[in-house]
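With one protein chain removed, the remaining protein chains of the complex are shown where they sit.
Letters A and B mark the chains as written, and numbering starts fresh at 1 in each.
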Amino acid sequence: MIRLKPFLLLLGIAALVAAPIGQGNYIVYTLASWLIFSITAMGLNLTLGYAGQVSLAQAAFMGIGAYITALMTLNGIHWGLAVIVSIAASFAVGLLLGYPALRVQHHFLAFVTLAFNTLLFLVLRNEEEITGGSFGLVGMPRPSFFGITTDSNIAFYYFTLVCFVVSASAMWWILRSPWGRAFRALRENPIRAESLGLKVRRQTLLAFAIGSAFGGLAGALQAPLVQFIEPSSFALIHSLKILLMVVVGGSGFFFGPMLGAAVVILLPELLRFTEGYYLIIYSTLVIVLMVFSPTGLIGAGKKLAERFRPKHEARRDLKQGVQL
Amino acid sequence: MIRKLITTTAMVLALGAMPALAELKVGSIVELSGPGAAAGTNFRDGVKMGFEEINAQGGILKEPVKVLEYDSQTDPQVSRAMVQKGIDDGIYAIMGTVFSSSTVVNMLVARQAGIPQFTGSEAPSIVAMKNPYIFRTAFGSQKGVPKLAKYMSETMGLKKVGVAWANTEFGKGGHKAFVDAMKAANIEIVVDVPSEQAQADFSADVLKLKGSTAEAFFIYYTEEESARFLREARKQGLNKPLLGETTLIGHKVIELAGDAANGAMGHVGLTPDADIPAVKEMVERFKTKFKYTPDHNAIKGYTAAWTLKYVTEMVGKPDSKAIAEKLHGLKLTAKEHPGVLMDMSWDDTGEMSRESFVVKVENGKQVVQAVLPPN
């Protein structure tokens, strides 16, 4: 089983490389959107699935990244520098926001981030001298590296894919590191973990800030992809959408966010033949999924797999979802 | 789970391999969900009815037209994807979107592909981008508001006014146009009150207007907000003239605000209440078909559909580029081209002109006060 994994991973990456070949612009663009939302959902999954904190501001962190990147690249600064600033700023804001919120009770990070998301929207809309207000910012250039431009959709897709693979590897490494392993200990038994010397609060805070930084990176990619940003693209409703991605995919599973993002972005497309009813069907499906499999799609898949192959013992650490 | 990723990818691949059809295809890309749903649904239904009538009369160039509908979800990112999908599906013209945030994004893509786009947006910025593929279906607020400003300074003789507006990309466009027009007309703005999107409680807004020295107020909200505002204004006894655009005195507002709408005045570019037989008949057909009264967005969509037919037939083939070129500087008269309902013309930026009216609401009915020529 373990041996198979690197092979499957390579196969997956090969599929991602091959996916856009010969496709129309729409498919390529949608695949790139999916990768970007996978990055931000992956970040939220660290906060949610591993550190057990609900953040309702993931879209706001994307907004921070997108606006910083847009403003810098519109002023002729290279994307490479803009993305570093974007990630750093999201990380810093995450720390500033999380530090006081995590000092108080458990589920209060959710409330503080909810307020923050709406406040950020107001600032982006009202401070139009800088942000362009409700008209938004338009025409951000797509970056070029060593003379190779990413102006075409397919080039931009590969550029996004590189960013995606890098961030997925970073996440993998974080979760494998002793520091990342501590999360599992934390999630399994917080009291025991604390008694073994784990600084629960610091650990959680860092997870939240790193998760937010992933949001910043996704935002930095979204700005040149869409080439237009406006405050309502980062409103609270989008944070809820990202939360939906993580939980529907399966929070606490490494591949959960990617699957969830695929579902949220592609399902409306698959249901399009139902015309006006697709959102009704989509929301009903999500409710049904949550009722029957609170651990999301991956959880449901695992349950099914266990039913057919009862010999394998499921890994306990992956079994449990998060509780608020 | 990797298998899942692969299956998803496979699904995506399968989606891309749709067979091409021989008929003419037009993309209707509008807001069918999200905050823009009310406006978008109207526009979509107008487009739908327009093309159904066109097909019933033999289509465009004797070919039936197939309308492909896409939901932008009032989200620019999705909207861009939908335009790209439409282009991949082989559409030769785009109808929509209504919200300018989506239109701005769609324009970038449509321009690269060289496909004409008939937008319902009225934001000034749209035609300021020198995009040769964008065409309005109703003139922008930078054109409509000065017409009204002229009426305010010359006919009404106002010196001090106040403005209340929705702080969204829609309201912002109108607000900016109004502030510029007042500066040009030498009228002082003494109070300026923005409101939130879909705001329900207008007591504070009315209070601020009431406490000012303005002689009249310019009200720029969407229909529902206008209705709520008018009711609150009536309640607090705000009895100075209230002026606005279609969205202040439209049919829907009168229905929602009831008596409170009486006395409000507005500049109307396109309205189902216009005293023009062609418009009235179109509204009746729409009501029978869709069981609701269309607003100006539905008429925009309807005229866009017919405009495309006329222009395509003038060009002689469904050539997107040639159609865009032909539209610049074109004038369509309602006499020769009944589908446009009223005379329409486009300049070389894609901005359009049309006659308009100043109307006042009296006893729940619109009464025309003045007819303003196209500018």
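For this structure, a couple of remarks:
Heads up, the rule we're going with is that contacts are C-beta pairs under 8 Å (C-beta built on N, C-alpha and C of every residue); 3 or more make two chains touch, one makes a residue touch a chain.
Keep in mind that, in the parts below, contacts and distances are computed from a predicted model.
Missing chain, UniProt protein name: "Branched-chain amino acid transport system permease protein", from among "Dihydroxyacetone kinase subunit L", "Stage 0 sporulation protein KE", "Branched-chain amino acid transport system permease protein" or "ABC transporter substrate-binding protein".
From the options A:149, A:177 or A:284, the residue with contact to the unseen chain in the full assembly is A:284.
Of the listed residues B:90, B:258 or B:374, the one in contact with the hidden chain in the full complex is B:258.
Interface note for the absent chain: among B:205, B:245, B:273 or B:351, the touching residue is B:205. Interface with the hidden chain, as seen from chain B, comprises residues 33, 35, 37-38, 41-42, 167, 193-196, 198-201, 203-205, 207-208, 211, 223-224, 227-228, 231, 235-237, 252, 255-256, 258, 292, 295. Mapped onto chain A, the interface with the missing chain covers residues 48, 54, 100-101, 103-108, 111-112, 114-116, 118-119, 122, 125-126, 236, 240, 243-244, 247-248, 251, 276-277, 279-280, 282-284, 286-287, 290-292, 294-295, 321-324.
Following the convention adopted for this analysis, only the chains that are shown with their structure count from here on.
Chain A and chain B have Cα centroids lying 35 Å from one another.
Every residue of chain A that touches chain B in the complex is listed here, in rising order: 8-9, 11-12, 15-16, 19, 23-27, 29-31, 33, 125-126, 133-136, 138-139, 153, 222, 225-230, 232-233, 253, 255, 258-259, 262, 266, 268-270, 275-276, 279, 297-298, 301.
Against chain A, the residues of chain B that register as touching in their complex are 1-2, 4-6, 8-9, 11-13, 15-16, 32-33, 35, 69, 71, 73, 75-77, 80-81, 84-85, 87-88, 100-101, 104-105, 108, 123, 125, 167-169, 172.
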